[in-house]
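The complex appears here without one of its protein chains, the remainder shown in place.
Showing subunit A:
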C-alpha cells in the first residue's frame, strides 16, 4: 500500500515511510493550484491513507501525513513545537485540551469519525466466562476474570498510544465508580484494584496496529492471549479477517476516540481553505458511509448508512492534566506488571569508536529523565523494572542484571548507567549464540509476573557461532514461558536486514530501524513494547 502511495502522482505522501521527498510536494502550492496540508498524525490514522487519496482527487487537497505517538504529538502542539505542520490528526485531542493554552494552538477542530476503546474476547473464552452477546459485563468483571480465571489480554502502552491511554483512564474511572470525573484521590483509592486488573495484561505494544498483529501471531504460535483492549474498529477488522473475536462493551462505560482533524492556529489562508474543503468532503454522507464500511469506525454525520454499532455508555474524561499524568506515571511505576528486558548488545570490533559511543549515549538516555513530556518521562527505566545487559562479540559476555529499586531508583539507575559506560568493543559477531544465551537467562528468571522481552542491537552480519537454522530449531525447544518472549531487533550500521527480520518474525517481535532515525529514538520507541 505504501509503495503504491508513493507512486501515484496525487497520492498521500507518507513522510514517515520515507517517500515525502519524491511525493507530490512539487505539485503543491498556489502556483500549481492544488493545496497540500502537512499533517502530524497518530499511526492509527494510517488506514485512512487510501481514503485521503480519493479525497485528494475530489478536492484537490493533498494530505501529507507524518506519524508520531499521540501524547508526544499533542505535547508538541501544546508547546508550540509543531510549526512544520498545518494540521494535526490524532485519535483524540483530549490530552491537548488538558494543557493550559493548548486550545490557543488550535484554529479549528472537526471530529471525523468515532471509535470507542472496548474489549475483544476470543469467542471460546467469552463463552466460558458467560460473556455472550447482550450480557452485562463491567470492567470489574474483567478484573474478576483475571483473578479467578487467568484471563489475559493485550493493551497498548498508555504513554505511547491513545488506545492504551484511553483504556487506562476508562478502567480507572470505572473501577473508581464515583459516577463523575476521576480525581487524584480516586486514583490513589483504586490503585490496588487497578494493579489487580493489570495483572492480566500479557501483551503490550507501542501502537494499536502492531498490537493487533502480535495478538494474531501469538495465537498462531500456540500461546494465545484471551482478549484485546483496542478500538472497536480494530477489533471488528480483526474479526472480519476471521480472528473469532467477540466485542464486549463494558456496561460501566468506555472512552471514545473522535478523531478530530485539527487545523493549527499558525498556518495561513491557503491551509485554511484546504482544510475546509477536506473536512466538507470527509463529512459528506457518501464518504462517511465509506469510512464506516472500510475502517469500521462509526460515522459522525448523522444519516450515513453503515454497519450497526451497539450503543455504549461514555465515562467522563478527567478535566485535569495532573490527574491524567499522575495516573499514567503510576501505571508505569506501580500498577502494571514490571518489565524484564535482556538487552543483547553487539560490542564486536566494528562497533569501535562512534558507534559504541552512540549506543552508550542512546541506551544511557533511558537511565535519566531527559525529556519534559509525559511520554519521555515514562520511557525512562521505571521502578521495579529488571534490566539485563548482555554484551556479546565472539561469544556472549558476562550478563549483568539490575533492578530499579522503588524508592532508590536513582542509585540503581546510576549502576545501569555505569555499566553501559564501561562497554568496550572487540571481536566477532556471534549473534545467535548471544540470543540463545538471552533465552537461557529468561528460562532461569524467577517465575514472577514480569513482562519479558529481548532487545537485540547489532551493527553487522552474523559471522561467528550458531547459524539461523539450528537456532530456529532450538527456539522450538523452549518452555512455553520463554517461547512467549519476543525479540525486538534493531538495525544499526551494517546489520543484516533479512536476518534481523527473520529473527523478529520467528519470535513474535518486531524490527526497528536505527539507520533512518537515531538509535535513541529507536530505544525509546521499543520502550512502548516492553
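Keep this in mind: a residue touches a chain if its C-beta (ideal position, glycine included) is under 8 Å from a C-beta of that chain, and two chains touch if they have at least 3 such contacts; residues count from 1.
Convention: contacts and distances are computed from a predicted model.
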Just to verify: the chain that's not displayed, which of "Thiolase domain-containing protein", "4-aminobutyrate aminotransferase", "ABC transporter permease subunit" or "Extracellular solute-binding protein" does UniProt list as its protein name? "Extracellular solute-binding protein"
Looking at A:51, A:184, A:219 or A:440, which makes contact with the chain not pictured? A:184
Check each of A:365, A:455 or A:490 against the chain that is not shown and name the one that touches it. A:365
Tell me which of A:299, A:509 or A:528 is the one touching the absent chain. A:299
Contact residue for the chain not shown (choose from A:295, A:388, A:417 or A:507): A:417
Residue, one of A:38, A:76, A:94 or A:397, that touches the chain absent here: A:94
Can you name the residues of subunit A that touch the chain not displayed here? 10, 24, 27-28, 30, 32-34, 56-57, 59-60, 62, 94, 97-98, 103, 107-108, 111, 114, 136, 174, 177, 179-184, 187-188, 251-253, 256, 258, 269, 273, 277, 298-303, 311-323, 325-326, 329, 333, 357, 360-361, 363-365, 367-370, 372, 374, 377-378, 409-410, 413-414, 416-418, 420-421
